[in-house]
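One chain of protein is taken out of this complex; the other chains stay put.
Our next item is chain A:
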Amino acid sequence: MSERIVEIVPEAGLHARPASKFVETAGEYDATVEIARADSDDLVPAGSMIAVTSIGARSGEKVRLVAEGDDAEAALDALEQVLSTPEDELEEA
């Protein structure tokens, strides 16, 4: 199991386009990825839009990503990249 803490960079938080890009990216890997607020153990599926919306993470806040599976590290790298990219630099989802 791999885990990391990532800060949310997009100004609107984990919301709208960054959130849909995040969910889509999570779905591209075989690994099971879950997300929670950094200060919480309440993990929810990273591949579910409603679950990601429920986190309500604002810009500057931190989230915990937990991945399990063969490509877990690659999945976390890609998801960290999405969360670290300002919204205006995010390529079309």
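The rule is short, and it goes like this: a contact is a pair of C-beta atoms (placed from the backbone, for glycine too) under 8 Å apart; a residue touches a chain by one contact, two chains touch by 3 or more; residues count from 1.
What we mean here is this: contacts and distances are computed from a predicted model.
Peer 1: There's a gap in the complex where one chain should be. From "Monovalent cation/H+ antiporter subunit C", "Hydrogenase subunit EhbG", "Sugar hosphotransferase system IIA component" or "MrpA C-terminal/MbhE domain-containing protein", what does UniProt name that chain?
Peer 2: Cross-referencing UniProt, the chain left out corresponds to "Sugar hosphotransferase system IIA component".
Peer 1: Out of A:Val33, A:Ile55 or A:Leu76, which residue would touch the omitted chain in the full complex?
Peer 2: Of the listed residues, the one touching the omitted chain is A:Ile55.
Peer 1: Considering the whole complex, not just the chains shown, which residues of chain A touch the missing one?
Peer 2: Residues in contact with the chain left out: 13, 15-17, 19-20, 23-24, 27, 44, 48-51, 53-56, 58, 93.
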